Every structure is written in C-alpha cells, then in structure tokens.
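Only one protein chain is missing; all other protein chains are in place.
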Amino acid sequence: MAGNSFGSIFRITTFGESHGEAVGVVIDGCPSGLAIDMEQVQQDMDRRRPGQSHITTQRKETDRVEVLSGIFEGKTVGTPITLLVRNEDAKSKDYSHIKDKFRPSHADFTYQGKYGLRDYRGGGRSSARETVARVAAGGIAKQFLATLGVKVQGYVSTVGTIDLTVPYQDLDLSVAETNIVRCPHPESAEQMIAAIEAVRKAGDTLGGVVSCVITGTPVGLGEPVFDKLHADLAKAMMSINATKGFEYGSGFEGVRMKGSEHNDKFENQSGQIRTTTNHSGGIQGGISNGMDIYFRVAFKPVATIMQDQDSVNEQGDATTVQGKGRHDPCVVPRAVPIVEAMAALVLADHVLRDRTT
Amino acid sequence: MAGNSFGSIFRITTFGESHGEAVGVVIDGCPSGLAIDMEQVQQDMDRRRPGQSHITTQRKETDRVEVLSGIFEGKTVGTPITLLVRNEDAKSKDYSHIKDKFRPSHADFTYQGKYGLRDYRGGGRSSARETVARVAAGGIAKQFLATLGVKVQGYVSTVGTIDLTVPYQDLDLSVAETNIVRCPHPESAEQMIAAIEAVRKAGDTLGGVVSCVITGTPVGLGEPVFDKLHADLAKAMMSINATKGFEYGSGFEGVRMKGSEHNDKFENQSGQIRTTTNHSGGIQGGISNGMDIYFRVAFKPVATIMQDQDSVNEQGDATTVQGKGRHDPCVVPRAVPIVEAMAALVLADHVLRDRTT
Amino acid sequence: MAGNSFGSIFRITTFGESHGEAVGVVIDGCPSGLAIDMEQVQQDMDRRRPGQSHITTQRKETDRVEVLSGIFEGKTVGTPITLLVRNEDAKSKDYSHIKDKFRPSHADFTYQGKYGLRDYRGGGRSSARETVARVAAGGIAKQFLATLGVKVQGYVSTVGTIDLTVPYQDLDLSVAETNIVRCPHPESAEQMIAAIEAVRKAGDTLGGVVSCVITGTPVGLGEPVFDKLHADLAKAMMSINATKGFEYGSGFEGVRMKGSEHNDKFENQSGQIRTTTNHSGGIQGGISNGMDIYFRVAFKPVATIMQDQDSVNEQGDATTVQGKGRHDPCVVPRAVPIVEAMAALVLADHVLRDRTT
Partner (left out) sequence: MAGNSFGSIFRITTFGESHGEAVGVVIDGCPSGLAIDMEQVQQDMDRRRPGQSHITTQRKETDRVEVLSGIFEGKTVGTPITLLVRNEDAKSKDYSHIKDKFRPSHADFTYQGKYGLRDYRGGGRSSARETVARVAAGGIAKQFLATLGVKVQGYVSTVGTIDLTVPYQDLDLSVAETNIVRCPHPESAEQMIAAIEAVRKAGDTLGGVVSCVITGTPVGLGEPVFDKLHADLAKAMMSINATKGFEYGSGFEGVRMKGSEHNDKFENQSGQIRTTTNHSGGIQGGISNGMDIYFRVAFKPVATIMQDQDSVNEQGDATTVQGKGRHDPCVVPRAVPIVEAMAALVLADHVLRDRTT
C-alpha cells in the first residue's frame, strides 16, 4: 500500500528517484493488439522535458524512452509494458547544501519523519521527475483512447494573477501548443510569459491553473459510488506534485447558482440525447453522459526560490536554505502534458472497467 | 471494480438502494480491541438524518443503526464490522412519474446508459441515501482516530452567494452545531438560513461549501506518489453526491501568491518542528507534517427542484419532469457529517498504512 | 487487508460470526441485467445446511437467504448484491466450557495471539458457518456462468481411507446428489457412509477429498503470471476451512510421468482445436484451453471430537477440553457445495477479467 500504483485494470506502477539510475513505469492491463507509435509518446515527453524554453528550468535532459517489455513487432501483446528513462543531467552535488536541511514547503521534513531517512538528492522520489513515468504511460493510454475517438487536451488558463476567462468552447485549443506557456489565447499567453520572466528575474516563482477538456467520451464511463469518474480524476490530478485544488464542470462557481439555473436539460439532438448546457462537466452521478468533460487543476507557486530562506535542520536547529540550482519559475507550462497523461490514464481505466459491467 | 469499496486497509464496502430493503456497510480492517460506543455513531447519523430541521427534507427516517457483526462485548474483534439501516419512509410510488423519464442533472440517464436498466425508485443506488452507510462507518473511524488524538470537524462556509470569509483559526468551530445550518459564525448562519428558506419557497435550490479541519494528525500520514494524503481526501470528497470541487490549504487562491509568500517556513517550537504559516494545509509532498489539515468541498445546488422541467424519456421523446416530492433545498447542512465521515475514513486508513512503512 | 474479500472484478466480501446476529455477503461487480432465481440459490444453501442427514451435525438451521440489495424486479441492476442469513440455532452456552481454553487444531490459539481477544462462541469468525456466505454468493456466480454454458460440479471422492478411484469421465456425476455422502459411485458411497457412522459412534472424525469438474469453459480464462486460473482456484479452495491440499489435472501423480507421456497433444476435432488427453486439467500456462477443468481438494479430519483432549488455557496452564456439542463427523458431504461455490466465484471473476484483455 505504498501507493506507487495507479488505476485498477489499466494500471501503472512508477519507480525511480530524481538522481537515481532511472525513472520508469510498468503498465499492466493495456489491451493486446494495440499498435503503438513510440514517437508520439516521445512527443509528450518533449512537452514535459526541462529546458524546452527559456521560461522553464535550464536542466538538460533528453528523456528518451526505452521500451523494456510488452511491445512486440509494434503491437502490445497483453503483457506488462515497461518504459524506462535514464537520468542524465543529475547534478547530485547541487544538493549537498541541503543534505540535512528541510527546504520550506518541500517534502524533506515529511519524508524524514515518515521513513527515518531519505534520498535527499534532487528531492529523491518526491521530485516532479517522477512525472516522466506518468507522461510515458499516459502516452500509451492516449493511443488506446484514440482508437475509441476519445481525446484529451490540456492548456494553461491561469499564471499567477493572469486569468484566461474565455470559456474553452470559444477557444481554438490547438493554439496552446504554439506558444511556450501553452495558453490558447495569444494575448493572455504573452502576459503570462512576461509575468514568468519578471518573477524569474526576482528569484521568485508563480502558481497557475491547468484546464483540461476531454472529448469523444461515450456514455457510461465511471462507477457510481466511490469511483465516480470525477472522483478518480480528482485523485489523479491531486496526485501530481504541487497541486492545491480540483474542480470540474461548473466547479466552485457552480455553488453560487440556483438549481433551476444549474440543471442541464436533456434534449433529443437528431436521435442522440444531449444536454442543452453542460454545468455537469460531462459527468452525472459519477458517470460520463457523452458531453465534453472539463476540469481545472490549481498548482501552487514553485517552492524552490532563488532567495535565502529561514528553516531548521534535522537536528531542529535554525539554519538558512540558500536559493540556488536550476528550477522552473512556474510549473504550469510543463504540467499540461502531465495533466493530460493522468486524465488519459483515468479514462483508459474506466473504459476497461465499463467492459465488465 | 464496481467501485462500492473505499480504502485500502481500513476498507469499507457500502450497499443498498434508496428504496430497497436497507442500506449498510461492511468495515474490514478495523483494528481489534477498540471500544465502540454505538450511541456516538448514532449521533452522527442524526446529524445526517432527513427531517432534522425545517430547512432539510421533511422525509421521516429514524436511521437506527443495527450491528450485525464484528463487535463482541463492546469491542471490535478484528472481523468485519457490519452496520445496517433499514429503509423506512420510502414512498416508491412518489417516483412512478419519473419511471421512464430522465431528470435533469440526475443520474437517471447515465445509469440507464451504463447498465441498460435501473432501480428508478428514489434514485436507487445513486441516491444520497447511500451516504447513511458512510456516516455509520465514519463513526467507527472517528472512534479509532480519537484514541490517537485525531479529530475531524466540518462546518458550512458557503450557502449560495453567502460566504463565511473568517479563517477557521479565528472561529469557535463548536458553534457550528448550535444552529441548523451548521455554520460556526452566528451572523452568517442566520443569513444562510434565510437564503435557504427563500429559495425553498420559490421551489428552487442552492449550493454551498463545506469546510473541514483535522487536528492532532501525527507527522507521516499519506503515501508520497499516487496516494498522497490530499489526493485521497480529494477522491473521498468528490465521491460524495453533488460535489463539484475540492481544495486544501491555500487552494485555488494560493495560485495567486508568489513562492516567497506561499512557502511555509519551518521553526523549532519548544523542541517540535512546526511551520510559521500553513498554506500547505498540513500536507507536504502528500504526507502530513503535523499541522492542521484543512480543506473545502463545493456542492452544487440540489438537482431536484419543485418546478416543472423539460426533458426526454427513455424513448428519446420530449417530456416534462414534474417538480414534486420531499427534498432538501440545500444539502450542505446535512453534508457536514458526510464530509467528516469520509475524512475520518481516509485518515484511519492512512494511519494503518503508515504502520507498514 | 484483513482478507474478508475475494475476487477482483466479481468480488465478494463476507461478514458475520457463528453466534453473532447474522452471516452475509456483499457481491460487487456482478453484471447488470442478469435474471436471478433465488430458489436455486436456496437449493445450494440446503446442500450445505447442517442437519440435512444423519451423517452431518444435528444442529438445526434453516439458513434462509434474505436479499437486501442489488436485485430489482428479479434482475441484477449492477449495484452490490447483499445476501443475509440470520443465525438461529446458536447455542452460545455450549461454548462457555471452552471460553478460555484452546481447542486442539482449532483457531482459538491463533486468533487470541493475533487479535488479543476473540469471540469464542462457536468459533466466532473462524467457524465454517462463514461458508454460508460463500455458498450464497456462489449461487449467484453459478447463474451468471450458466448463461455462458459453464457448469461446476463437485462430488466426494475420498472419505478417510475409502477412495473412489474411477476417473470422473467414467462416472455419472449426477448420481452424487442421490446419496447423503455425495459420492457418484453408489458402492463407494455406501462404504463411505458406513465409515462415517462408525467413526461417529466412536466419538471420532474423518477427513476426505472433494473432487470438482468444470465443463463448458471457453478458451482464455486466467491471467498468465500470478493470477493463473489454477493458482486462483488453489487459493479459493485452500481458503475453505479444514483444507490441506489442492491438485489439478494430473496433480501429484503427474510428477511420476515422463514428459512424453504427460504432454497433451493437440488435434483438430471438427474445426475445434482440442487435446487428445487432458493431464493439463483444462489449463495451460494458467489459461483455460477449453477442455474440462478438474481438481481435487483435501480436507483434514474434523478437529472437534467427542473425546476429552489435553490442552492449555489462555494462562498457559494444562487443562482438558471436553468432547461435547453437535458437530460433523466428516465435513466433505457438506463441503461439496462450498467447493463448487468457490470455483464458480473464481470462474465468474475470470470471465469478467478476460473481457478487458
């Protein structure tokens, strides 16, 4: 129950520390006979990769995915698919200064408290480098979903105090990939980039929000009680490093509406039952209703700042944590493929679960 | 994988339809030798019970809990604890008018789509009556946590557009149980009650937010990757009927802060390492750090309104869903013990998980 | 992880102590829309019931199954099916003489060691009364399997030293239900009955073997590595009270053959690939090959004998455990429906698992 697995039928187990030999993932339960294009998987890896633009960390990692098992002659064979990424640009020496110190709002203190020891290099297992494995696995899940017409697309909707308030229906989401902050609204994107540049110069960091839209979902995904589709999406998203909140459909704002305004009326659209509005976010009673699924995920400002901070060490003595290293001033541009990957994993799992109903 | 179980070691399985014979729960994995006070469990049941005040549904259900197994001479014996509540005031005839109609923003359409048939009486399994079982199980979890000094307390912080903005630290949370809306701020409580009364007269409904604070948590609960403590809390909360969002610690607002503002600095307080602020919400890297855990859960306005609504029937023909029956105009006052129960179940499970680390 | 659940998709959770209020089972994951005949379920209950003949215990329990949830208008609706049997003829006073003593080869000592306390009445949770719940759940699984043409049939093949050595292919298995010992070979049945009568008079007990044959299984059930079909059958059988061994196909005797004798050659029988022999017992590489599945389960002699036995009490002092009460002199006649139920549960689960491959 150490929690390194996710999913029930389409199930992944990730492993690896930030500065260990490698990070990787075992995917169990992917249906057999699925054609896999590893170049597509690599593209998502590149969207997550450090050093991809001047507003991300400047660490250099190529993050090439190696297939260890489960794919034969370009197809899945029903056995576990293992994907491995070797760690390359790990400068463990960079971390000797915090070997016995607890960085504020990091996991150093809680790991030490839980395990009695820790691999302090680069945050060890608590590093967001673990998400390399998620994106790789998500790439396989996306290809499975694509065969069913399901598509997952994320984008940045908030950076710091700059919000994109245009609803997703009025945006061309493909624009998101045309700028380095991954915001589908060019004007907002420019402001977001400027905000990140400003904060980076100040040695500080920003938070943000990633929005995500899933189209093409059939009716019936999700289990009605504890494993509601949105409950599993919530868990998936909140398991990503640095997340602080999740909302779907009308979300927290929906609270302020009346029932008569919020209810989504059914109508027959050319033989298909659809709703006229979609405050439900594509999910009713925990089960997909065939409309678009959409949700938002809040990320806190990055905890590693380029400023000295007061803290304590393992002995409980006051100390200073120096601000140094190569880090992201804002994680949301690189978080987009991670959010997509986790969403794809949830959907793929529920597609398979629904086959047993 | 039909999703009627929750938790991994302290694990519950709930059963029962709204208008079936009974609803109940099997709790597996509760440690042996725990003294159980069933009257305390019943008190939480009464906080959830319909008809407890004039702002809730007027259905009459006593919801008395019967113990079928697992407790011998007042103590748990390590075997499954089964708690049963018979359904009493189920007026199935009240639902014959919607037998083949899909109520807007209910689960009728998605259940029919997923299963090909459904128990339409009172919403069947999709009814919030299922939460009877959660509150009963949560009552056991609370008593387990109490032996460790952990306490879970929820309250209503928003009804419709009325927000309680005072932080929980500045409130006496015990005040919540002194009014029928369960808000610890008397002035806000009055406004909330008035708002619910107004909307009920109009045959409409409101949404709201339940906040929850957990005190006394030791350092080390939560697993660092997928089963982060806040990820499991998010799933637990989002599995409750009618929820739309979850946030913990600084939440969505934390996005707008800079890292230098958001970071919680460590200090030595009389030999104990604590943080000076608590934007982390008591959880760092997915693991409890010993500070208070706090979070907020958004509930949509109740879907059942006392107004006629356009919809379609199973054949896809346009129809009208009549507004009738006995329903809550706003669920959050009764949702407080449900939120607490789910939080207690998550914590109890992670206490046991941590024992294997 | 307290182990009161079995199965992964078609999953049961049993509860209840021998002398508590009731024993029961929650079945999660049974497909929706399955027509259920509860009288058929009751028939299996009656085959397991105490007091059914003069060679079983004379306790009187009607073991009527009550449906609490999951079945509506005669069909499963996809929600948990809960079946309850109230305890009736529980004479708890009969057990006061062993309240603080450890009966030889019972679970008294190990329960006390594990949990620090125990419900000593009738063995509490360690009683074979728990299998009431398994037989009830197995009755539902059998009806699911019947829709696919899969049939499970058990019979007694050994009682004490009396062995039925005729292979199952040369027997009419339906004969088993025509005698009280459930042996399909009338001559052997008579000898077995006589042996049980003799041992009962002597206040002693016998062991035995239950054989089981599963016909109509499609190719492809079972998962190839840890959850091999025979591995799950082995676990299922060894989880039944008083079992000591499991073998399938050629079993322990197969060890003595050479590979050239043991290999099952494939041939094309009217367009269907079959094997000419079936030492594999219908399972190759953990996956069903479409041939009959057959296996054998060893049961030890009943531990409760009508003779005084030396033992120790909770304080570790020497004591005598008196031989009294109403117990079976040999469990295998009543174990037949239990073996069938567990086999049906394994098969039903693997049918659903295979749908996700």
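When the chains are written out, they are named A, B and C in that same order, and each has its own residue count from 1.
Please note the rule applied: a contact is a pair of C-beta atoms (placed from the backbone, for glycine too) under 8 Å apart; a residue touches a chain by one contact, two chains touch by 3 or more.
Given the structure is predicted, the values throughout are model-derived calculations rather than measurements.
Touch with the chain omitted from the figure is made, among C:Ser32, C:Thr56, C:Asn179 or C:Thr356, by C:Thr356. Only one of C:Ile98, C:Met192 or C:Val302 touches the absent chain when the whole complex is considered: C:Val302.
Residues 1, 9, 29, 31-32, 78-79, 224, 352-353, 355-357 are the ones on chain B that touch the missing chain. Listed by residue number, the positions of chain A touching the unshown chain are 1-5, 8-9, 11, 13-17, 20-24, 26, 28-29, 32-33, 66-70, 72, 75, 77-82, 84, 111, 114-119, 124-125. Residue positions on chain C in contact with the hidden chain: 1-6, 8-9, 14, 102, 104-107, 109-111, 113-115, 125-126, 130, 158, 160-161, 199, 204-209, 219-220, 222-228, 230-239, 241, 243-252, 254-268, 271, 273, 275, 279-281, 283-290, 298-305, 307, 309-312, 316-318, 353-354, 356-357, in rising order.
Criterion: only the chains that are shown with their structure count from here on.
Overlaying the C-alpha trace of chain A on that of chain C calls for a turn of 180°, given as a multiple of 5.
At the far end from chain B, in terms of centres built from Cα atoms, lies C.
Annotation: 46 Å between the Cα-based centres of chain A and chain C.
Our note on geometry: chain B versus chain C, Cα centroid distance of 39 Å, whole angstroms.
Of all residues in chain C, those that touch two or more other chains are 1, 9, 29, 32, 78-79.
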